[in-house]
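One chain of protein is taken out of this complex; the other chains stay put.
Just so it is clear, A and B label the chains in written order, and each chain counts residues from 1 on its own.
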Amino acid sequence: MFSYYVKLAMISLKRTPLLSFLMVMLIAMGIGATMTTYTVNYMMSQDPKPSKSDNLYSVQIDSRGDGVDYSYLDTIPPEMTYQDAMNILKSDIPKYQAVISAIRTTVKNPAKYDTAVTREVRTTSADFFPMLEVPFLYGRGWDETADSNAEQVVVLTKQANMRFFDGENSIGQSLQLGEDLYQVVGVLDDWLIVPKFYGQNNAMYSQPFDIFMPFSTQVSKEIFTTSLINISCWKPAEDESTAAFLASECTWIKIWAELENDEKKQQFQLFLDNYAQQQQAQGRFANRILNKLVSVKQYLSEEKIVPEDSKIAVWLAALFLIVCLLNCMGLMMAKFHGKAGEAGLRRAVGASRQHLIAQFSVELAVVGFIGGVFGLLLAQLGLVAMTNLYSHLHSSLMQMNALIVIATLALAVVISCVFGLIPILKASRVQLSSQLKSL
Amino acid sequence: MTGLAKAYITSDIKTQALQPFDLAIGQGEFVSVIGPSGSGKTTFLNIAGLLENHSEGLYELDGQDVSKMSDKQKSAYRNEKIGFVFQSFNLIPELNLYDNIDMPLRYRKFNTKERDERIMKALEQVGLAGRKNHYPTQLSGGQQQRVAIARAIAGSPRVIFADEPTGNLDSKMAQGIMTLLQDINASGTTIIMVTHDNEQAQLAQRIVQIKDGVLSEESSILTQAIA
Partner (left out) sequence: MKDLAPIIKALFKEKLVPFLLILQISVTFMVMVNAANMISEREKLMSRPTGVDEENAFYVLTNLQGPSEKFVANLSHDLASLRAIEGVQVVSPLNGVPLGLWGNYVSVYRNLDDEYPIDNAGYYGSDEHIVENLGLNLIAGENLALSDTTVSMTGNHNISSSILITKAFAELVSPDDWRQAVGQTIYTTNTPQRIKGIVEAMQGAWPRWYGVNGSIIYPVIEVDNTIRYFVRAEPGQLENVMEEVNKVLLNTPGRVIEKMQTMEEVRLRAYKDDNASSKLLISVCVGLLFATSLGIYGQARFSVNRRKRQIGTRRALGASKGQVMRFFMLENAVVSLTGLVIGFIAALSLSEQFAQHFGLTPVPLPYLLSGMAALFVLGQLSVSYPALQASRVEPAIATRSA
């Protein structure tokens, strides 16, 4: 019966080409606009690491001393001081725990006659790679020994390996960062993490940095790039030396930890609070404990990562879709008005109201489906336009996944039927006898 | 049918379309309903064919009280046991002959093969077997009415209601249609035909006359005609 209805629907659409075209285009326009904005918003607010994001926490401790004004005491910066970071890193409660910072430096392959280029380098610790399940093409991440010895090792992304080593297996080769040589220990496979929650807020929708090196090496080499990180100091450093900076109350290092269950989380929270008490006793921290473990999801929402414009755009596009559908509904009324004769005849020869409702619903579902297909095409154009408009964002944000494609088609079909409900019911309630004379 | 009446309700004027009447029709009969236009013939046919509800009295079809049937049951009854032939043919212009005849069969649980057999048989019976892929507009009026008849008989109904079946046709075509209806009646299908043409009415076994909503049986006319 379904295929019969589809056949009837196709015949009916062909019978009134202009009307059908208008209906399809209206649905396509509405769906196209909605799905363009929704895709961007969806991609921006997606879970960066669905397999374990519930277990990943930003470790935040309140290291501010007494007598510091902080009008908003309940917000703690997600960064911490060097000394606190080093102390907290010692805990073995988390399954994995990684510090996060960044530097900018010149990079070149010393074996090639090539000018150096400037690159941002992610400085972190060994756990970073297993914690985020980073895929490797060659080699692997460095180990904890490399961290504790501040070894001069780097891990490259696939793109960086392509740039500096022409995509060949570069394990064991040297790369020059600044004035020093670093040994390549690993090359990543294609790796995408959106949003890139672990780094800077303003770079969450850009590619991961090209190069990774141990944080301990950054410190021992005394390389700091203040324009890449958030530094805030409630008390200035003693003097201008690196040692003074490291010993200062300036917060600038992020720590992310993986805590597999609630028990571990409580244990770690207790550890942080004990640490804070200990620091209070030494007169460093103020007399309050505000330490927090903030999950990825909470972190993203607290830091207001998804731009509000993007949300507003989705709402406006949805309203646009409604206008298109209201418009379409009017056309459906006109369409079914012209089908009253057929409806009456079908009823006379024995179709029940349900038969007619089914037939008309399939007809609108077909319109909706075709509208959905065109809507998808329009949305692709829309996303290309968005990629140009928002060229500073990651282009993977502007791509639909299979789920969205299917959802779009389903949405188009469902809304067409929902908005067609009244026209359908009206058409199916045809006065049998009155239609047959005039047909 | 006993004591049936139908009132048309339009905003504020109430019109009694049919006065109460009693009528019984048996299986295999050919009944003509005659009367001037506006007399209530079509209302009678609509009620008898389950297209409209009656407002008073009792209408039994096959021993079943029609007023107690649900809309769905009535639809199924129309589908399986009743065939309609209309004055204006009522074929769907965008479907070919085959699909037009297929239409009522689609609402029954026939498989493809059975539907095909029935459609082809009906087309043969009305003499249009070779034109199953044609569209209604490619046919003459008489041929279109034959298609409508084929559609009515394809589901092997017990009764066919024909509303002025020859009203839009010239006399030569009309004659062919009447012959076809008589053939169908001969094979056991009840036919109830509304007409304003006395001559055609004479071809039936019984004639019922409706005038100003009053229904009366005129067997006398029949007797006179034979005499």
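The rule we apply is simple: contacts are C-beta pairs under 8 Å (C-beta built on N, C-alpha and C of every residue); 3 or more make two chains touch, one makes a residue touch a chain.
Since this is a predicted model, take the numbers as computed values, not measurements.
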Field: Omitted chain's touching partners, listed by label
entry: A
Listed residues A:S148, A:T226 or A:Q431, member touching the removed chain: A:T226
Residue, one of A:I322, A:V373 or A:A407, that touches the chain absent here: A:I322
Task: Specify the residue from the set A:V6, A:M333, A:I357 or A:A407 that touches the hidden chain.
output: A:M333
- prompt: If the missing chain were put back, which residues of chain A would it touch?
  reply: 22, 26, 29-30, 33, 37, 69, 71, 104, 106, 116-118, 202, 225-227, 233, 235-237, 240, 245, 307-309, 311-313, 316-317, 319-320, 322-324, 326-327, 329-331, 333-334, 337, 386, 389-392, 422, 426, 438
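Assume only the chains that are shown with their structure count from here on.
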- request: Give, as an integer number of Å, the spacing between the C-alpha centres of chain B and chain A.
  value: 67
Message: Considering only the defined contacts, which chain B positions touch chain A in the complex?
response: 42, 46, 49, 51-52, 71-72, 75-80, 82, 84, 86-88, 90, 92, 94-95, 103-104, 106-108, 151, 155, 163
- request: Note which residues of chain A are touching chain B in the complex, please.
  value: 1, 4, 11-12, 14-15, 341-342, 345-355, 432-433, 436-439
